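Missing here: one protein chain of the complex. Every other protein chain is in place.
Up next is chain A:
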Amino acid sequence: MFQPLNSAAQLGYRTVFNLFEWPMARAQRLVGIRRVAWLFLLPNLLIFGLFTFLPIILNVFYATTGSDAILLSQRPYVGAENFSSLLSCTDYLDPNSCRRDVFWRAVYNTGWFVVLQVGFMVLFSLITALILNRDIPLKGFFRGVFFYPVLLSPVVVALIWKWILQRYGVFNAGLEGMGFASVDWLTDADWAFFWIIFVSIWAHMGFYTLILLAGLQSIPSDVYEAAEMDGASRWRVFAKITMPLLMPTMVVVLVLSLIRAVQAFDEIFVLTGGGPGSATTLILQYIYETGFASRPQLFGLAAAASILMAVVLLVLTLLQLRATRSQAEG
């Protein structure tokens, strides 16, 4: 609603306007009114070019050159050797048979992680959204509670859970207090994998719950009333009304969470460091460690792996674009 500004605010606005008046007028005179738009875009284009576009180009050069030299001029051209090195396996189902076994282990870990994390997270988000969409007491409070972890920095999330799960952490202290034996939550391969999935679901679920909740609320209530008059059972209302009408939102949530799961890194890196061994090493961590943390630094290999990952993400992103477009049209 329009509210008349008080005189102090008006004065403030006018001062700011006057401040921009002169340089704006001058810029327009110099380059013409239409080209001023480019002037506004320039800073962003520069930043984008320098920090996004240029690295992408450089990445291709690194992926097709060898040695551990960092300057491109000192790196010999090797063609697709980095890619073939990454992709050479005698049995693709057995990482140990691959030349780059850690890469393949990371690929498999990421695959499992994506399937389980996305699957369960979407399922739990859906259930939570369905519950929060009903008339329950303290609805606002619970909506806040489920969204809260999304606001935390990933490192904070990981540190909180590390504090809970480590050998002498809160969880084990609790278990021992109740007379149970403590468990190596983060140093047992299976448990560690379970916990990286659990923690990343905990950290991101609120976001998808919120999207699904918005999707649920966009379903008109009169459709439900019509179904009630039509004598549909609760299950039939869910299966025949809610789910089909929520589908466009579900597709967006699925693709979005898939993309983010493929990119998972920070929480897991801080929580388990990829261990024990390489049990929780995901593809992004492999790239980081190959390119920067290991000696020698295999820039070429890391660049090639990141290009392979980019291809996967590109496919997922295109899917997402299609999904959002069909939702906008639907």
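The rule we apply is simple: a contact is a pair of C-beta atoms (placed from the backbone, for glycine too) under 8 Å apart; a residue touches a chain by one contact, two chains touch by 3 or more; residues count from 1.
Definition applied: contacts and distances are computed from a predicted model.
Enquirer: Under which of the names "Sn-glycerol-3-phosphate ABC transporter ATP-binding protein UgpC", "Response regulator receiver domain-containing protein", "Carbon monoxide dehydrogenase" or "Acetolactate synthase" is the non-displayed chain listed in UniProt?
Expert: "Sn-glycerol-3-phosphate ABC transporter ATP-binding protein UgpC"
Enquirer: Using the document's definition of touch, tell me which of A:A232, A:V270 or A:L313 contacts the absent chain.
Expert: Per the contact definition at the top, the residue touching the missing chain is A:A232.
Enquirer: Which candidate, A:L245, A:V270 or A:L313, sits in contact with the chain we can't see?
Expert: Within the whole complex, the residue contacting the unshown chain is A:L245.
Enquirer: Spell out, residue by residue, where the missing chain touches chain A.
Expert: 220, 222-223, 225-233, 236, 240-241, 244-245
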